[in-house]
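With one protein chain held back, the other chains of the complex are shown just where they sit.
In order of appearance the chains are A, B and C, and numbering begins at 1 in each one.
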Amino acid sequence: MLADSARGFLDDAAPVSALRHLRDAGRTHDPDLWQRICGMGWAGVLIPEDAGGSDMGHAAAGMLAHEMGRTLVNSPFLSSAVIAATALRQVADARAMDAMAAIAAGRTTYALAIDETHKFAPEATAMTAGRSGNGFRLSGTKRFVIDGGFADRILVLARAAEGLTLFDLPADRAGMDRTALNLIDGRDAARITFGNVEATGDDVLGQVGDAMAVLKPALEAGQAALAAEMSGLAAGAFDMTVGYLKERKQFGRPIGSFQALQHRAAHLWCEIEVTASAVLNAGRVLDGNPGEAALAVSLAKARATSTAQLAVMEGVQMHGGIGMTDEYDMGFYMKRARVGAEWLGDYGYHAEQVAALRGI
Amino acid sequence: MLADSARGFLDDAAPVSALRHLRDAGRTHDPDLWQRICGMGWAGVLIPEDAGGSDMGHAAAGMLAHEMGRTLVNSPFLSSAVIAATALRQVADARAMDAMAAIAAGRTTYALAIDETHKFAPEATAMTAGRSGNGFRLSGTKRFVIDGGFADRILVLARAAEGLTLFDLPADRAGMDRTALNLIDGRDAARITFGNVEATGDDVLGQVGDAMAVLKPALEAGQAALAAEMSGLAAGAFDMTVGYLKERKQFGRPIGSFQALQHRAAHLWCEIEVTASAVLNAGRVLDGNPGEAALAVSLAKARATSTAQLAVMEGVQMHGGIGMTDEYDMGFYMKRARVGAEWLGDYGYHAEQVAALRGI
Amino acid sequence: MHAEGSLTEFRAEIRSWLEQNCPQEMRDGRITDDAICWGGKNWVFSSDAQRLWLERAAARGLTVPRWPSEYGGAGLSRAEEKIFLEEMERINARPPLKSFGISMLGPALLHFGTPEQKGHYLPQIARGEIRWCQGYSEPGAGSDLASVQTRGEDKGDHWLVNGQKIWTSYADKADWIFALVRTDRDAPKHKGISFLLIDMEDPGVTTRPIRLISGASPFCETFFDNVQVPKDRIVGEENRGWDVAKYLLTHEREMISSGGTGLSGGRALGAVMAQMAGEPSLQDPTLRAAAIRCELDALATGLTIERYKDMAEAGNGVGDASAMLKYVGTELNKRRHELIMSACGSDALEWDGPAGSRAADWLRTKANSIEGGTSEVMLTIVARRILGLPGA
Partner (left out) sequence: MHAEGSLTEFRAEIRSWLEQNCPQEMRDGRITDDAICWGGKNWVFSSDAQRLWLERAAARGLTVPRWPSEYGGAGLSRAEEKIFLEEMERINARPPLKSFGISMLGPALLHFGTPEQKGHYLPQIARGEIRWCQGYSEPGAGSDLASVQTRGEDKGDHWLVNGQKIWTSYADKADWIFALVRTDRDAPKHKGISFLLIDMEDPGVTTRPIRLISGASPFCETFFDNVQVPKDRIVGEENRGWDVAKYLLTHEREMISSGGTGLSGGRALGAVMAQMAGEPSLQDPTLRAAAIRCELDALATGLTIERYKDMAEAGNGVGDASAMLKYVGTELNKRRHELIMSACGSDALEWDGPAGSRAADWLRTKANSIEGGTSEVMLTIVARRILGLPGA
């Protein structure tokens, strides 16, 4: 039911053409669309009812992400409503409740500043948070900050003397230098340089030196939702491809009647179905047994990455020349699949997580 | 021309049915067939004319191995005529010339005892060759000694104080305990236990502590010829499969008219052709520039391993149920491909060699 | 459906029952064909414990936990069955009985059988008293299962059956065979077939084992020479046997597909491979990368089988998607055994060596993607019936 209403809403409010218009207008974010999404209550899907959310859980969040993946919705849903909301929820003090209420109501957007190199590696964080009086001074550079070009607040991971520490800062804090960049999929990402940015103890989310207590659940929630988004992306690209196979004629017959393409399409559908199981399972485990979700989440993200990439490669190839043209939407799916593949840990990262957890 | 005459000879003297008869008779070696092969002069293909060989080189040896792979000829060609002959040729003193003459004439067969675990790893050899007076005492166990159950002489790699050393011993030297085993492909392999076997300086092939000067060229020659054999095996399995695709009818049409099978067969043919290039190149480089052959040889062995495995897997699947029956020859191809994949370094071993040589 | 609370109760109850009734010897986790009781008239129990375990489980309906109690089952819901299987796994219990009667014919009889047939055959299947084999494929027909040449001539009170079946697993050990027989030679291919139950002791039935590339095999050829089959031994309507066959194939596919996955709580492939290879962990980076990918796929495939079973329970049915499960599961199982062979290296290449059975197991998996419908047929089912792609 949730899925159907989500699909109905998105087909109207955010079809793929919306992404195209945004891109053609040289923009990477559509605040009006985000307000409409918040109006649907989606920003509060993981936020307690006390803070104005609907608290429907990770399975529901994944379902929404899946539907948003289908039409390549460009919104800060993952950054704000999933990652930041889950981080704040681990703390859940008065300030965090206020912050969650602001997210649920669409008043605040968040971005997560974590990567420092070309790859996701939170444990290798080099950015420093040196002590300065009662507070800290943050120095370093963060890259690939998705939604970081427009977000109101930034969650920043830095290394204090006590260990990794997570800060929750307003994006206009003095000393933060943001460069917004266009990603290939039309999304926003920023590079943010921190030049001795001052932070107080109040800016710390959770405990000093114990970022992972807050960040690990938030990352897992984000990875699971991103996996769901990518499984939706794969399904969207696949539906477009199967539609084309049925309608397009060549050598006097529909190309979907050629057995080689039938078998490849069938194989791809099987992959999508198997990945869907892993994605659904990740949401279920995050809801039911969040302390033990690492395996389920990495399984979902790794499978979703592979499957989405197969779906877009087959999609472009089966569309032939038209799939290569910018006029056709398949290219958008291909680009988004590539960005999704890298964000929050690529296939190799999650494969190694699974290997470690399974003793391989 | 060489290939045509080889094929004609083998179709008569050693078709796949010969391997079947041998197996059904509970035997792993056919001395009469080997004598006929020696009569064709093939045992001397890498042996100098002075020692009664034809000295035709590695490209020619590969061509013969390719044809033998096509019909799964069970013979000590690789062990004796390629590996041992190449090792002896590096030394080429009077004794080695005599030994080569005996190989070329079919009077002596050799086996190489190198593996000690389930994987090929010559550098990790643990078998010891301790000093004992003017000679040595060899202790340890060798496994997967192909042709080792019947060979007259054994080349054994052992670790002396000076380093790895290669010994050339008669198979009946006191203290050597041979257990012949049936391999899954119907070939012979032995486990040989050395219990303080005495060896003299005369038994050393090449220099004490410098086995690799002799063994490296011999291994490369063997790996290249084995790659050629496996490319022949792939071609033999493929021909059988394409023949079946043309002849077998199902759902009222030849199954080879189904596009999905056509594309898979075509892909397999492309793989076989690409591998053939690597195999031919390895023979050419061994002949023209033997000191620089490592890359070419590992490339050929790695590709041939992958291609042969694809060819037999597709072969069995495309044959359907009949391909699974022992009455049909495809199973022999599958088993031989598996043995060839492991012998003298598997895909992973050779992939790492290539990676090291190419700086990956 | 039980509510959450009564499921907890059920778990306690079944755990206690297992504790009291499952013999210690049957708790060794062995689930290979040779360790399990297949039942039938000629079954020789490998131990008293095996006999006892069958008898106790059958008495409690737990050889066929989902079947109604009137036919020898325990009438469990899907949720209860899951709990039963979890509790079985917890103590490493062998299944008390395995048979094609349970996994294939039973579901078809429950769906298509007359009350008399259900009452007669199902309880015997549940108690392990008759062992069944299937007679689908014929020589030369291959994937085209509807290409049935075995003929059943209508002789009034019986059919006179003549012909030959191939790939009849364990026919040499079975008491009965369920077989597709052409009863109308003029009807279109799929419309003239009937689904008959034939006693292997009937005069004119003979069988002969087939030797496979993996060595001795459970497969046989079975011959019918003027076999008289009484009219009440038909399942479903005359000439509509293809409907029964299709229904039953779905069950067979589900069974074969789960070979490739194991339980999600099971051991990781990579660890199994390293142990078999006698290494602390996989040394070859290429092999390790392939093992990890296979592990990911196995976990996700296991979750998919569970998901589809849940959907079937919820009334949505699995239907044609069983083709997907069969394809994915069997291809995975082949990959898995290729990797195990690679990890074992030359150890697994000796028929008579300590790891010789690895090679036979590996070769046996090559039949997974052929038997019960080839991978190619499965992909075509998905393409045509699920995706709705057009015919040529």
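Convention: a residue touches a chain if its C-beta (ideal position, glycine included) is under 8 Å from a C-beta of that chain, and two chains touch if they have at least 3 such contacts.
It should be emphasised that the depicted structure is a prediction, and the values quoted were computed from it without experimental measurement.
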item	value
Chains still shown that are in contact with the chain withheld from the display	A, B, C
Candidate in contact with the missing chain, chosen from A:P76, A:G206, A:G222 or A:G331	A:G331
Per the touch definition above, residue among C:A35, C:L160, C:A289 or C:I386 touching the missing chain	C:A289
Selected residue (touches chain absent from view) among B:M176, B:L286 or B:L299	B:L299
Touch list for chain A against the chain that is not drawn	115, 117-119, 143-144, 181-185, 189, 248, 250-251, 258, 260-261, 309, 313, 316-317, 320-327, 330-332, 334-335, 338-339, 341-343, 346-349, 351-352
Touch list for chain B against the chain that is not drawn	242, 245-246, 253-254, 256-259, 262-263, 265-267, 269-270, 273-278, 280-281, 295, 299, 302-303, 351-352, 354-355, 358-360
Footprint left on chain C by the chain that the document does not show	285-286, 288-290, 292-293, 392
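Keep in mind that, in the parts below, only the chains that are shown with their structure count from here on.
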item	value
Centroid comparison with chain B (C-alpha atoms), farthest chain	A
Rounded Å distance between chain B and chain C, as computed from the means of their C-alpha atoms	41
Per-residue multi-chain contacts in chain A, two or more chains	258-259, 262-263
Contacts with two or more other chains, residues of chain C listed in rising order	376, 379
